[in-house]
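What follows is one structure encoded as structure tokens, with my remarks underneath.
The other protein chains are all here in position, but one chain of the complex has been omitted.
The first chain written gets the first letter, and so on, giving A, B and C; residue counts start at 1 in each chain.
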Amino acid sequence: MKVLYFASVRERVGLSEEEISPPAGVATVADLMRWLAGRGETHAAVFATPAGMRAAVDRVHAKPGAAIAGAREIAFFPPMTGG
Amino acid sequence: MKVLYFASVRERVGLSEEEISPPAGVATVADLMRWLAGRGETHAAVFATPAGMRAAVDRVHAKPGAAIAGAREIAFFPPMTGG
Amino acid sequence: MAKVRVSSEPFDLAAERAALTDGRADVGALAMFVGVCRDEGGALVALELEHYPGMAEAEIARVAGEAEARWPLSGLTVIHRHGRIRTGEDIVLVVAASAHRDAAFEAVRYLMDWLKVAAPFWKKEIRADGGAGGWVAAKSEDDAATAKWRG
Partner (left out) sequence: MAKVRVSSEPFDLAAERAALTDGRADVGALAMFVGVCRDEGGALVALELEHYPGMAEAEIARVAGEAEARWPLSGLTVIHRHGRIRTGEDIVLVVAASAHRDAAFEAVRYLMDWLKVAAPFWKKEIRADGGAGGWVAAKSEDDAATAKWRG
């Protein structure tokens, strides 16, 4: 499973993407954020209290409770400012 | 005093403008329409029952009760369809 | 102060837009509207637009001034054509420039709603079959559209 980071989230994590293999118990976007927070200090700073964090599962906006089973690409980013 | 006619009003009156000198008792736009109705059959057909008729006094939209004293140019026309 | 033009000549959308933004960087939003001559399912070849010279410019300027008083605009351009306008040709252009999009959107819509009922222009249909074309009837929904801007 690929995780992508954009904008301020990308800068804070220090990566634009990484390949991950979370265990089976990580079932939702919120679960994944908690799991990512355990990957080290930098990730923890971003994902332990992810106020305002937005997510997309396979390029579709997803709420924290959304399932991630079978997803190929999950993205985390701040609120959008396009237009 | 000049009277201008536009669009369907112009076609029905058969004139685009005419010079008139109504008597002193003709004080408002409505008075003027009644006075114009008395100028002959063609005018009567247009001004005796002027449903939907719009008017402008010196190029400003005017209601039937608007005064015409001192006006140089009074126009009659149907509802507008620009834009 | 808005730019107002009443003319039989076509207008250039890109040039009018550029005139509102070239050489400045405080404009964040440009809202535009172009009214085009429709053929009504092939029935028409053109519209003949009659207008009241002098009053047409004055009424457009008056409505434009109201919009400028109501919203913070950095620029406003209104061009209305008259004379023979063939189907597919442009009739009217409104461009509003502002720092923010709401002001630009609202101003353009305000202009179009009020031009329809207040600017002295009248459209006569030129029919494709050569028959006598009638005057386009005013629409009651155009009067209704102006109601939302009151009080």
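Keep in mind that, in the parts below, a residue touches a chain if its C-beta (ideal position, glycine included) is under 8 Å from a C-beta of that chain, and two chains touch if they have at least 3 such contacts.
Because the structure is predicted, anything quoted here is derived from the model rather than measured.
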Contacts of the hidden chain among displayed chains: A, C
Touching residue (missing chain; options C:K3, C:R17 or C:R62): C:R17
Candidates C:A19, C:M32, C:A61 or C:A118 - the one touching the absent chain: C:M32
Chain not shown, touching residues in chain A: 4, 6-8, 10, 56, 59-61, 75, 77-83
Absent chain, residues of chain C that touch it: 12-14, 17, 21, 24-39, 41, 87-88, 99, 101-102, 104-105, 108-109, 112, 145
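Simple rule for what comes next: only the chains that are shown with their structure count from here on.
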Centroid-based (C-alpha) most distant chain relative to chain C: A
Mean-CA-position distance for chain B and chain A (Å): 72
Geometric centre distance via CA averages, chain C-chain B, whole Å: 26
Set of chain B residues in contact with two or more other chains: none
Residues of chain C engaged with two or more neighbouring chains: none
